[in-house]
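One protein chain is absent from this view; the other protein chains keep their places.
Here is chain A:
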Amino acid sequence: MSIWEYANPVKFMKTSSWALPWVSVATVISLAVGLIWGFFFTTEAMNFGSTVKVLFVHVPSAMMAINIWVMMLVTSLIWLIRRHHVSALAAKAAAPIGAVMTIIALVTGAVWGQPMWGTWWEWDPRLTSFLILFLFYLGYMALWGAIENPDTAADLTGVLCLVGSVFALLSRYAVKFWNQGLHQDSTILKVGEKDPLDPSYYIPLVICIVGFVLLFVTLLLLRTRTEIRLRRLKALEQRERMA
C-alpha cells in the first residue's frame, strides 16, 4: 500500500468515486456552519463594523489561492519525475480552481477595501503580488489550452509551473521592496498580523478554512475525474478511427 497506487487511473477512479460523496457532504456542512456562524453569530468588530465578516471568505480563499499553486507545483514535479498521468491531470484540473480563488480573494478584498481604505484598489504589496499570481494562473491555463499533444502540454506546463513558482515568490518580495520605496506613508494593512484576533472569530474562521480546503478537494476530484474520462474518450475515438 503506497500513495503511488493512485497513479493508476483505474485505482484513482475507484477510490475517488467512493470518496467524492463523503467529501462533498463534508464540504457543504463545514461551509454552511462556518459561513452562517461567521456571518450571523459573531459580534461586529469595534472599528470595522459588519465589514469584518468579509474575513470568513477572504482569508480562506487567499490561503487556497497560494496553496493550490503549491499543490500544482508538487503534482507537476511528480509528473516530470515519475510520469504519472493522473498527477499531470490533477495539476491541470487544479489551475482554474486556483484562479477563481485568486479572483475571490481580490474581489472580497476590494469590497472590504472600499469602505475601509476608501478605495477599491491600492498598489499594496499583498494586492499586487496576488494580481501577479493571477497572471501566472492565466498563463498556465493558456499554455494548457494552446498545445494539442497532451504529453507535450503536460511537460511544458510542468516546466512553466516550476519556473513560475520561483518567479512568483521572487515577485512577492520584489513587490514588497517596490512599494516601500514608492510611498512610505501609505496605509498598508497587515492582514497576516493576527494581533488581537478575537477568539469568537477564530473558531468560525477555522471552520471556513477547513470548508474551503474540502471544497477544493471536492472540485479537484470532480475535475480530475472529468479529465481522465476525457482522456479515455479520446483514446476510444482514436481506436475507432484506426479500426
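To be clear about the criterion, contacts are C-beta pairs under 8 Å (C-beta built on N, C-alpha and C of every residue); 3 or more make two chains touch, one makes a residue touch a chain; residues count from 1.
Heads up, the rule we're going with is that contacts and distances are computed from a predicted model.
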* The chain dropped from view, which UniProt name applies: "Electron transfer flavoprotein subunit beta", "Heme exporter protein B", "Multicomponent Na+:H+ antiporter subunit A" or "NADH dehydrogenase subunit E"? -> "Heme exporter protein B"
* Structure fact -> By the document's definition of touch, the residue of A:Met63, A:Ile147 or A:Val217 touching the omitted chain is A:Ile147
* Asked: Which of A:Leu20, A:Met116 or A:Ala174 touches the chain that is not shown?
  -> A:Ala174
* If the missing chain were put back, which residues of chain A would it touch? -> 132, 135-136, 138-139, 142-143, 146-147, 152, 155-156, 159-160, 162-164, 167-168, 170-171, 174-175, 177-178, 181
